[in-house]
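Accompanying notes for the structure given below.
Here the complex is missing a single protein chain, while all its other protein chains stay put.
Naming follows writing order (A and B), and every chain is counted from residue 1.
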Amino acid sequence: MEALDPLLAEHPFLKGLTPTHIRTVAGCARNERFEAGQFLFREGEEAHQFFIVRHGKVAVEVGAPPRGAVTIQTVGEGDILGWSWLVPPYRWRFSAQAKELTRVITLDGRCLRQKCEEDHDLGYELLKSFADIVGQRLDATRLQLLDVYAAEPAGRHK
Amino acid sequence: MNASEEAPGASSRVVEAQEISALLDALFESGYRVLGPTVKGGAIVYDEIASAARLPAGVGQEQTNGRYRLRQRGDGALFGYTVGPHAWKKFLFPASLRLFGMTRQKKALHVESRAPDARPDAFVGVRSCDLAAIARQDRVFLEGPYSDSAYRARREKALIVAVQCGEAESTCFCSSLGTGPRAAAGFDLALTELLDAGRHDFLVEVGTDRGAKILQRIDSRPAKPEDLEAARAATRRAEAGMGRTLDLAGLKDLLTASNDSPRWEQIAERCLSCANCTMVCPTCFCATVEDASDLTGASAERWRRWDSCHTLDFSYIHGGSVRRSASARYRQWMTHKLATWVDQFGETGCVGCGRCITWCPVGIDLTEEARVLQEARPAPAA
Partner (left out) sequence: MSSILAAARPVAAAPPLPADPMLPVPYVVERTQRETADTFTLELLPQGGSAFRFAPGQFNMLYAFAIGEVPISISGDPAFPQRLVHTTRAVGAVTKGMGKLKRGDAIGVRGPFGTSWPVGDAKGCDVVFVAGGIGLAPLRPALYEILAHRERYGRVVLLYGARTPDDILYRKQLHDWRGDFDLDVHVTVDRATSAWRGNVGVVTTLIPRVGFDPYNTVAMVCGPETMMRFTVLELERRGVPAAKVWLSLERNMKCGVGLCGHCQCGPKFICKDGPVFPCVDVWDLMSRREL
């Protein structure tokens, strides 16, 4: 089996971690592959993982009747997917479906939560990394909300 | 450099007051359209003048924030006022100008360009602040990668007879900007009116050969030391009479850093966005174009008209205007005059003529606004 330590150590997301912490995180990690069309998770389900995308493309979707599933965002190589595992009630807000063959490193949320409780230094480093990811998503969402390419951009006060 | 310290040259000459009529005749005979101050609609305006009788003899002005009145001086002074609402830009940079006509025949376009202007202009009575303003517009219209051909044609032919101010008004602050009250250059001839109990004549300084040739056509005598001293005294009187000051020290950086000052909102509560200040400003150069066509759609023309950064349309790009608030538009105007103009052209866009103060219907005074920002500025660290 492929050793995950070097992969994790190289990823920008975990760049703040010591080798010891990397080994700890690797202890909660495993490789997974998803075929096109397969779901990584579905909205409403319990969230006990997050994913580091190594290859492929995943659509983050939300059910919006009568439009069906609306894709909010796609994530690809290098991206981090999922933070619902981090805070209660540990439940996915969105669904994630592989749009093509996708390889990920899956990190076990229960395992990591326990490790973080035992070692707050690790917990703090991971939270910083996630704060960065959440911030990026928020920026992107806000820019998306601005609808900057529209003929009549949103948010214009008449 | 203090303008008043520069004495008029010893080569200056003196002409009697009645010779001003001969001076105008010399200009007419040399083929000039003579433009000068005259009274119209209760104000001193610049207009074509057919004779010296049209000059506002014995007329003075009273100006302050939002107020302008003519008054009788009780003497025979021909130039006993400073500046009225008009600037000379209305001749060099007309408020409305046809840029071209175009016809469409069998789908092909034919452009007919503007006919050249016929007569050269002589500007009589140009004050030092307005000479500085003309020099500033020269930089805008003539010295960039592209020049304005209509401006160039008028400007190159124009002859300038300046008048050195012997008095100032409450709205004047040219001495703060180094643009007056005495003009040292930029004219063909410069007159200083010397008027007291004993005399009424003019000291004439010669700026160019063209000016000298005009002067040769009228009676004059060499200036004596007491004439030169009388002219210096006139300049000192004007300098002492300035009713406003503007402290330029650090002002450019202060304005650049004051983008978010709450003061702009306070000004906007008064500012009507009427654009008067930009219309009367002798340096404001913004213009828009209007395309018009006849009913058949076969011919069209383009007109250039003065525009103002105080209007909402001025900054319109698809989706809306960049400067939507009156505060942002006033900020743009004042910051351009006193800060970004320096970045663009190496000098302020303000010449201290005070017209924007007089002709603001609500009396906004940019020297006062500059002072408010300067007083709100945190003291530099020791």
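Rule of thumb we're sticking to: contacts are C-beta pairs under 8 Å (C-beta built on N, C-alpha and C of every residue); 3 or more make two chains touch, one makes a residue touch a chain.
For clarity, every value in this text was computed on a predicted model and none was experimentally measured.
Considering B:Ala233, B:Cys286 or B:Val372, the position touching the chain not shown turns out to be B:Cys286 (whole complex).
The chain omitted from view is touched by exactly one of B:Asp307, B:Glu347 or B:Glu368, namely B:Asp307. Considering the complete assembly, subunit B touches the hidden chain via residues 99-100, 102, 104, 107-111, 113, 140-141, 144-146, 148-149, 256, 259-260, 285-289, 291-293, 297, 300, 302, 307, 309, 314-319, 322-325, 328, 332, 336, 339-340, 343-344. The chain not shown here touches subunit A at positions 57, 59, 68-74, 76-79, 99, 136, 139-140, 143-144, 146-151, 153.
The rule is simple: only the chains that are shown with their structure count from here on.
Subunit A and subunit B have centres, each the mean of its CA atoms, that are 65 Å apart.
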